[in-house]
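What follows is a single structure, and I will ask about it in a moment.
Note that one protein chain is taken out, while the other chains of the complex remain in position.
Here the chain labels run A, B and C in written order, and each chain numbers its own residues starting at 1.
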Amino acid sequence: MKMNLVQAINLALKQEMEKYPSVILLGEDIGKDGGVFRVTEGLWQQFGDDRVIDTPLAEVGIIGTSIGLAIAGMKPIAEVQFDGFSMSMLDQLYNHAGRMRKRSQGKWHVPLVFRVPHGGGIRALEHHSESLEAFFTHMPGIKVVTPSGPYNAKGLLISSIRDPDPVVFLEPKRVYRAIKEEVPEEEYTIPLNKAEVVQEGSDITVIAWGAMQKVVREAVAQSKYSVEIVDLLTLYPVDRKTLIDSVKKTGRCVVVQEAPRTCGYGAELVATINEKALLNLEAPVQRVTGYDVPVPLPKLENYYIPDATRINKAIENVMSF
Amino acid sequence: MKMNLVQAINLALKQEMEKYPSVILLGEDIGKDGGVFRVTEGLWQQFGDDRVIDTPLAEVGIIGTSIGLAIAGMKPIAEVQFDGFSMSMLDQLYNHAGRMRKRSQGKWHVPLVFRVPHGGGIRALEHHSESLEAFFTHMPGIKVVTPSGPYNAKGLLISSIRDPDPVVFLEPKRVYRAIKEEVPEEEYTIPLNKAEVVQEGSDITVIAWGAMQKVVREAVAQSKYSVEIVDLLTLYPVDRKTLIDSVKKTGRCVVVQEAPRTCGYGAELVATINEKALLNLEAPVQRVTGYDVPVPLPKLENYYIPDATRINKAIENVMSF
Amino acid sequence: MKMEMFQILNEEGKIVNTRDMPKLTNDEIKAMYEYMVLSRAFDDVALKLQREGRMLTYASLLGQEASQIGSALAMHKEDWFAPSFRENGVFITLGFPMDALYQYWAGDERGMTIPEDMNALPVAVPVGTQIPHAVGLAWASKLQGKKSVAVVYFGDGATSKGDFHEGMNFAGVFKIPCIFICQNNQWAISVPRKRQSASDTLAEKAFSYGFEGVLVDGNDVFAVYKVTKDAADKARAGKGPTFIECYTYRMENHTTADDWKKYRDPAEVEMWKRKDPVERLRKYMESEGIWNENYEKGVWEKAKVKVAEAVKKFEAVEPPKPTDMFEDVYAELPEELEEQKKDFE
Partner (left out) sequence: MKMEMFQILNEEGKIVNTRDMPKLTNDEIKAMYEYMVLSRAFDDVALKLQREGRMLTYASLLGQEASQIGSALAMHKEDWFAPSFRENGVFITLGFPMDALYQYWAGDERGMTIPEDMNALPVAVPVGTQIPHAVGLAWASKLQGKKSVAVVYFGDGATSKGDFHEGMNFAGVFKIPCIFICQNNQWAISVPRKRQSASDTLAEKAFSYGFEGVLVDGNDVFAVYKVTKDAADKARAGKGPTFIECYTYRMENHTTADDWKKYRDPAEVEMWKRKDPVERLRKYMESEGIWNENYEKGVWEKAKVKVAEAVKKFEAVEPPKPTDMFEDVYAELPEELEEQKKDFE
């Protein structure tokens, strides 16, 4: 069936909830209201108040109780409404979710999923458009996953739900309704350590994840170069083999990241390429990123988010280096 | 006068408080008790309850009220007792301290200083040994400073106090009492965008900050190579010119970071070098870092923290590449 | 704990508590009414602009005018105002330009340019996080020996956040001249008040921080004015903070991105219509002989003209410069940002 990303995630949630009674959802307005992005639409009606739980407005409480629920055998899927509001949860994620296995010497683990609508581009209010993946990928014990379209969203979410470790699941919110794809009704999983080469090419590798995939694909559709596009899908653990193989093949690379530049996830990719493929590089890897500023309000937002022009310019720079 | 890092910071605090009545300290046990590391010793006795404020045990409250205090013309210096406990403050730092200038279109700014004893190596309890600089350096609107010894600690702290923007001041706790240096009684400042070449060399550049400086200096003291050591002092904004010039000169580089490897601050340095000095590199920049694991408890801590052996091995690898 | 709801003006527009009725001149009462009408006119047009795509997401204050205008009028010029995102009525009453408000809600950050002489924080979208800021502002005032207090606004939902707790607790411990105004409008988007807290009232939460909590009819502008003024006097006198629960109702959708019909009963909305704060004051004024149809027409006309002027001004504004995004991040542009800005240009 053709569906968009919201529908694909909704379907994955529904099917996993039908299959596993331990799966429960926690968040603000996810029940009767179906979530601010309508991702949980219909689930409260189907599964009731004990499994689709509208919580008080308290992000630490949501993630903190989810940790306890997960330890005690439930499979909580916690939602935060917008990226900016996940900052207050970082303490519980970092100091507890990511460390409980360690702290209990393997006795307890925290198989929660933390769903975050991610990134900008929907003309939203302040604090609604952040891209915080670099905070999560710097946390030991946490996995970080980000789909780019409906098909991989469903498979990755099912894998995340079944994963024994805490998974941060970043949903590219500007893509929620922007792409329709064929998504199988039956269940399938996508491993949480595999990137995908979504377009083969020989001149240059462009690496992106989440919402930036769509921008990259559109940007290079008319490119005069043979561009290889890598979609990371999982940011930690990341599939270094795929991306290094690609860079070794092409010898050139652009990394596209929506978050502010400094200390973003892209820096880690460049460092990795430097370590593993320096001798193959024909030019410095170039980063196309957001700027070191708060994401501007809608009137200027589009100047902040990497777009086709900037991506193609970077490709041109790298090619003509 | 010869003094250690604790004394140098204490002196800077005292002198700035004497000079500026708006400077106040907030934190847990910083008053009568003088702070868990004795950094504020004697200040409560001198300045009283209204300027050296023992707060309730509430990190969000400390930083949140400091934001208000700063906007209203005070100069709050907020202390968190150990790095691990600063995670719960990140929301207030990121969403507010770093954005208030922007959000108010320049009307308000938040000149607070956030003091954090930083890093491991003192055989402390869990959550007492983290190195969280990469979280802070990824935050627009925030400056991040980290001294490596008593002399620069005093000058950097005075600059941080006088800076109009929020400054995170990371104090290398294992160095608190480990180094004595001549520290002038009179005031002096060190600019918050300058790195220091602490040892010139021609074979290889080693970049480090905070506590890792001491480790690096000891590690290379007997090196058969001519090692140039760069001490960053300020991590954001960072003095890219100094470090790039050094790498251009030597053509080789090792970056030493105590934090877990992935998405650490070192990745940003490698990415920067890749962008600005790729053609000068004779070998991949190598990172010596903590591992992607929670900092182990004291029995294993020393295996986690980069040491002389690992640093020299990395230098050797890069030299013989 | 059973708490009484403080009320002066009942739903029929009758004074039920003459003892506490603040001494207000007719002009002052009219001003109250006119600010409430102006806020409503502003709100109305905002919703229209949004529907027409001329503005973005907007949070209506419909039904909460008494809570907002009553409390705002009790503030002194030098007091601090720390809003959440629903306080357009307070902004307007304090003299913040309406065109700038529209501009802000149209996604242009320059709209949040706070006037020279106004001690207001910018709109705070993250729920509850502004509470400790307000406590800090008021604390500064105390430490500096000033008489200004801080007034912070937030909703029922915000009481569930840790930031609320830590801020309230600091205020109690340090006896900080801060006034906490909780507009309990019964809903946090789709989550009803009972899902936020099992406590009987929100007001009683103040006692667990060692200070006074007051439950007030939030649709009664006199009552809100009175309790806020008392709280401010008390704070100025060095007697510490007060928490005020304004019991009111959000008549509109949460924001323009919301549809309340998905989660609440129209009968509830109908029931609250009868408690309308503007109508209630109108009835009172009529009974006092300071309201008539003519006056009403005049008030609305004036309001509409002001609002129309604001819309015109806001829509005439030049779009912001793209490089504005690099401004006001630091006092001085760091080298990294300078380079990024140059790249951008």
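Methods note: a contact is a pair of C-beta atoms (placed from the backbone, for glycine too) under 8 Å apart; a residue touches a chain by one contact, two chains touch by 3 or more.
Owing to the predicted nature of the structure, the values given are computational and were not obtained by experimental measurement.
Note on the undisplayed chain: of the listed residues A:120, A:140 or A:172, the one touching it is A:140. Check B:1, B:221, B:279 or B:300 against the missing chain and you find that the one touching it is B:300. Annotation: of C:20, C:34 or C:204, C:204 touches the absent chain (contact as defined above).
Contact with the chain that does not appear here is found for just one residue of A:8, A:25 or A:58, A:58. The set of chain B residues touching the chain not shown comprises 28-29, 31-34, 36, 54-61, 84-85, 88, 123-128, 261-262, 291-294, 296-301, 303-304.
Where chain A meets the missing chain, the touching residues are 24, 50, 53, 55-56, 58, 60-61, 63-74, 76, 91-92, 95-96, 100-109, 140-141, 143, 163-165, 193, 236-238, 240-241.
Within chain C, the residues in touch with the undisplayed chain are 1, 160-166, 169, 172-173, 175, 195-200, 204-205, 207-211.
Simple rule for what comes next: only the chains that are shown with their structure count from here on.
Taken pairwise by the contact criterion, the protein chains are fully connected, each one touching every other. Chain B and chain C have Cα centroids lying 40 Å from one another.
Remark: chain A and chain B have CA centroids separated by 30 Å (rounded to whole angstrom).
Within chain C, the positions touching two or more other chains are listed as 109, 123, 126, 162-163, 329, 334, 336-337. Multi-chain contact residues of chain B, defined as those touching 2 or more other chains: 60, 91, 95, 102-103, 140-141, 236.
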